[in-house]
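Note that one protein chain of the assembly has been removed; the remaining protein chains are unaltered in position.
Labels run A, B and C following the written order; every chain starts at residue 1.
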Amino acid sequence: MSGFSAAPMGWNSYDYYDTSVTEADVRANAACMAERLRPCGWEYVVVDIQWYAHRPNAQRERYQYLPFGELAMDEYGRLLPDPERFPSSAGGAGFTPLADDIHSLGLKFGIHIMRGVPRLAAHRRLPVRGTSVSADEIADPASICRWNPDMYGVRNCPAGQAYYDSLLELYAGWGVDYIKCDDICNTDNASPFYEGAYGARHEVEMLARAIQNCGRPIALSLSPGPALLSEAWHYAKYANLWRITDDLWDDWRLVKAMFRRCELWQEHVAPGSWPDCDMLPLGRIGKGFGDERDTRLTRDEQRTMMTLWCVFGSPLMVGAELTKLDGWTLSLLTNRRVLALLDAARRRTQIRRDDHEAVWLSERRDGGDPHAALFNLDDAAREIAVPLSELGLPSTPATAEELWSGRRVLCGDGVLTATLPPHGCALFHVEPHT
Amino acid sequence: MSGFSAAPMGWNSYDYYDTSVTEADVRANAACMAERLRPCGWEYVVVDIQWYAHRPNAQRERYQYLPFGELAMDEYGRLLPDPERFPSSAGGAGFTPLADDIHSLGLKFGIHIMRGVPRLAAHRRLPVRGTSVSADEIADPASICRWNPDMYGVRNCPAGQAYYDSLLELYAGWGVDYIKCDDICNTDNASPFYEGAYGARHEVEMLARAIQNCGRPIALSLSPGPALLSEAWHYAKYANLWRITDDLWDDWRLVKAMFRRCELWQEHVAPGSWPDCDMLPLGRIGKGFGDERDTRLTRDEQRTMMTLWCVFGSPLMVGAELTKLDGWTLSLLTNRRVLALLDAARRRTQIRRDDHEAVWLSERRDGGDPHAALFNLDDAAREIAVPLSELGLPSTPATAEELWSGRRVLCGDGVLTATLPPHGCALFHVEPHT
Amino acid sequence: MSGFSAAPMGWNSYDYYDTSVTEADVRANAACMAERLRPCGWEYVVVDIQWYAHRPNAQRERYQYLPFGELAMDEYGRLLPDPERFPSSAGGAGFTPLADDIHSLGLKFGIHIMRGVPRLAAHRRLPVRGTSVSADEIADPASICRWNPDMYGVRNCPAGQAYYDSLLELYAGWGVDYIKCDDICNTDNASPFYEGAYGARHEVEMLARAIQNCGRPIALSLSPGPALLSEAWHYAKYANLWRITDDLWDDWRLVKAMFRRCELWQEHVAPGSWPDCDMLPLGRIGKGFGDERDTRLTRDEQRTMMTLWCVFGSPLMVGAELTKLDGWTLSLLTNRRVLALLDAARRRTQIRRDDHEAVWLSERRDGGDPHAALFNLDDAAREIAVPLSELGLPSTPATAEELWSGRRVLCGDGVLTATLPPHGCALFHVEPHT
Partner (left out) sequence: MSGFSAAPMGWNSYDYYDTSVTEADVRANAACMAERLRPCGWEYVVVDIQWYAHRPNAQRERYQYLPFGELAMDEYGRLLPDPERFPSSAGGAGFTPLADDIHSLGLKFGIHIMRGVPRLAAHRRLPVRGTSVSADEIADPASICRWNPDMYGVRNCPAGQAYYDSLLELYAGWGVDYIKCDDICNTDNASPFYEGAYGARHEVEMLARAIQNCGRPIALSLSPGPALLSEAWHYAKYANLWRITDDLWDDWRLVKAMFRRCELWQEHVAPGSWPDCDMLPLGRIGKGFGDERDTRLTRDEQRTMMTLWCVFGSPLMVGAELTKLDGWTLSLLTNRRVLALLDAARRRTQIRRDDHEAVWLSERRDGGDPHAALFNLDDAAREIAVPLSELGLPSTPATAEELWSGRRVLCGDGVLTATLPPHGCALFHVEPHT
């Protein structure tokens, strides 16, 4: 789907809160974002999974998602914010008050949903709003999520579309700007090459139509990854973001693996179409998982992650608790010259990749403004040399400025060279001498 | 599990009735069996799938198993016979009256069950009898059947065992002699070589323990197939029958494919342990499927099927509507010398098999009483010659009697020879001249 | 690899001659091409498989590629044209005389090779030119082609590179402009998603380096397909063409399947980088296969094939015997306005595809000059309607000219509509009214 020119940037509640986030938490993070990050382009505030569940972490040591737990739901089988955790939603207000306040900060509001209709709505045969059918008639009892017990998939039929239309009517009324739909992009959650894992493709189409029908521009993000490379055309046609990886956490092996995924998807970044490298597990994370901590990535690894996400053109959703944001992390998130690489008008190309190093080129589609990112994927320091000719530049003398450090280097012999620490990177703006 | 010396023989309601069978139908078939088949060893009367469902075929053109339909269930989440279809079960009697009457005919009574606990019991949080836990605590919301919407799998825990114990207490009280449990033998229902398809193995063990605990001898039959060859030891230890094929119907290709399956499982036939070739789609079948018909197998194919099942040692469950049994079909089911091959004390060996023909030997474990079955798997008539030495017999003159026709042939040169019609067979009792 | 701006167009000997092509055949086809097709951009003359084999079709009814047949080879284990079939190659001239004459017609000359070093060279331990090692040291005895018996794969080592360098030195000396290397793009030859099938990736890199080292611009084409979508970056970096399909023949099912393949690869068409839909089995084909015939595709199917290849941007290699080219086929190959869609500066986008129809848009990268291709994939006539808004055009009145028929239609209501015969297509140049 088109209509969104810049890769979305924002905050997501999952990495810090898991299912436990409350309205107060969301407001506090939104306030921090408005004050400290918004000037650099960060704007989405996204409430992640199970905002409709009552005390979802009651048995957190046994279940991430409590089976057969209590869910807030209206008479049409549409899930509502849990009023205990989101008090302003009481009395049928839903997310409207919270979204209004977020909008008033100059920000946008997003929510997470699970594909489908609540199992309870089907077993209780609740009516589908605006139709004469009930939820049991649109729910497919064999279409379940492997890891979350809340929903049944919706059948591909007009009443199913009506159900999704009723959802989007509700969400648009609340003022939702962004929907992250889960259990839909890869329902097998294993391989980017297993075609059977896109069995819910019709629900993607229904969601896209419901968004169009609702009249409000809402970005559609598909999870979990890895997205299926063979479905690239379908994702781009019906959605805006699609996760190209399973959940990313603060583990170097996962960051390193993203280089392969970015290689696979590099041709598919376009305005309104973003392969998504997942949230940035930076700063303070893990509380809801019973493991509150500072990110386990080293500073070099963090910078490598930010550089790859930007040079590739991924959406940026930070997972850090923003009320605890430290100066270092803030500096990572607010380097305007690095963030400028997200510009949808740019073209990105992997120049080289093996198990030891990677090099990317970012340039304007007309060929100007070349930036080169050099990555050391090894566990030891490493010198990386890139002939300018490999970047499509003349082999004449040039100067290059490293955007994180501000350091300038000369490429006198037509070769750009940097010595990088383990898992480190350098991001150069190359200026050919004319 | 041991304790049953003869391969079970009986009638099953599925092939003719699908989900629509009623008490009157069962009684009528039981009466026919008692009168016409019992003298030859037929004794089980098995009520197949969804006897607990209210008008399960109400939308038969759309669903074989109506999603979110109405099920009869007691306060402990145990399914009960639908009182409209099984009137004698009303008032809490369950299957007791029907089982009693079947027993009084000298027959045994069997029921079909789906693995697990009713989804409704979990969503309603019904108590598990004899425990302080409720069904939602033992139900695994990710463990569902791919093709039937009624149940959730039971977790591997003491309360789960208590649930199965409560089921068997109920069934033993009714007088059940045979349980065919579905969605348990191969939950993937595709390949005999995919190990992941036996994820419900703990439920097999729970069922076996519950049967032991209930104090009544009950045969345990596992479906659907194809059973996993790699789990042969587990099936044999915990169950009595296991289906080695997906549903068999009246189609020659399926009968022919059974020769490969029998080759795979021939070493695993033993007293109390029967690889199961599935029901015999003979006579009048298909009514509940909206396709009432005489079996589409030719007479030669029917005889080939009966001969293979007997020489291999499979359980025999006839699918025909017994009230409409014709003379030909009756003759197939009552050839005592053929049925005698089911004797658990015999050993069976495939001598030869390719795409065109197959030969089996059946003999007593001490080596005596040799029978040879010759099968023409081709679409044209074919002469099949078997040197007696291949049957482990001396290459001396012998006489052989064909058990279907009574015809006697001489093997003067130590070779048993028969010319068989397409898809036809001959079953010889070989008598070496002494 | 870059350096080639237009998608290659030419003739290939395989579809008509199989392994039997001779120098006289090649010359005759080149002459026809020069006279009739060159003005429209056709320029490559490619000699396909086993030009080095002596009477390779001697046992054609048993083997397409005669095992352990006699091959022409020099003292360095480099295959040479069979002098009986290519007389001008005698005395060490190789393909030079033939290439020279083809060049003099204003055409380019291409050859097919199998990945690797001849098995015979390894078993005879022939020296690798310019090194002190012999072929047995660079040949990997476990790396064979599944369907052709001639070669062993080359190990990834400097002496292996030296062997490929010696090959390209020879080919460049002959004047080769195009190399189609087989058994390299997908050595499993089954699925576009099986990563293991690109085990010869190091040989692609060696070939690319050898081409760079030889100093002559030579286009590199990889076969067989289906190419692996996951290796798109690698193909684009090291080769110019890669087959996205297994062999295409004159069978509608294969043409229809190409729509899925073009969907998969549409983002990967770029100057010097062409996903390849395989040769066009048009006109007179099949003689070497013992089945000489006119193409079995209907005229509508032929036009659909040409239109898809052009709108997608595939290389075009015609398989027809050019000396027998009929007027209809010639008209298919010489429609300049259709062929103009191959321009590397254009962008192509699949707008829609299901089992019944497909729609593609071709436009200049700056958004101008829109062409829309409408395809009826059904077996019955079908009306296809495309709102201009789906093509990214204003929903205002427009005129559209169909490029095969010259017919003009009005899109008064902002919808482009065509009624198409079974398997037929229409290719419109859309001119919005300004």
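Methods note: contacts are C-beta pairs under 8 Å (C-beta built on N, C-alpha and C of every residue); 3 or more make two chains touch, one makes a residue touch a chain.
Quantities reported herein were computed from a predicted structural model and do not represent experimental measurements.
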item	value
Visible contact partners (per top-of-document touch definition) of the missing chain	B, C
Given C:C32, C:A122, C:L403 or C:L416, the one touching the chain that is not displayed	C:A122
Absent-chain contact - pick from B:Q350, B:S395 or B:T417	B:Q350
Full-complex contact with the absent chain, from C:A7, C:V47 or C:A139	C:A139
Given B:C40, B:C157, B:A208 or B:L229, the one touching the chain that is not displayed	B:L229
Where the unshown chain meets chain C, residue by residue	67-68, 119-120, 122-123, 125, 136, 139-142, 144-147, 149
Residues belonging to chain B that touch the chain removed from view	192-195, 229-230, 232-233, 263-264, 266-268, 350
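Here, only the chains that are shown with their structure count from here on.
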item	value
Centroid spacing, where centroids are CA-atom means, of chain A and chain C in whole angstrom	40
Distance from the mean Cα position of chain B to that of chain A, given in whole angstrom	52
Centre-of-Cα separation between chain C and chain B, whole angstrom	56
Contacts with two or more other chains, residues of chain B listed in rising order	none
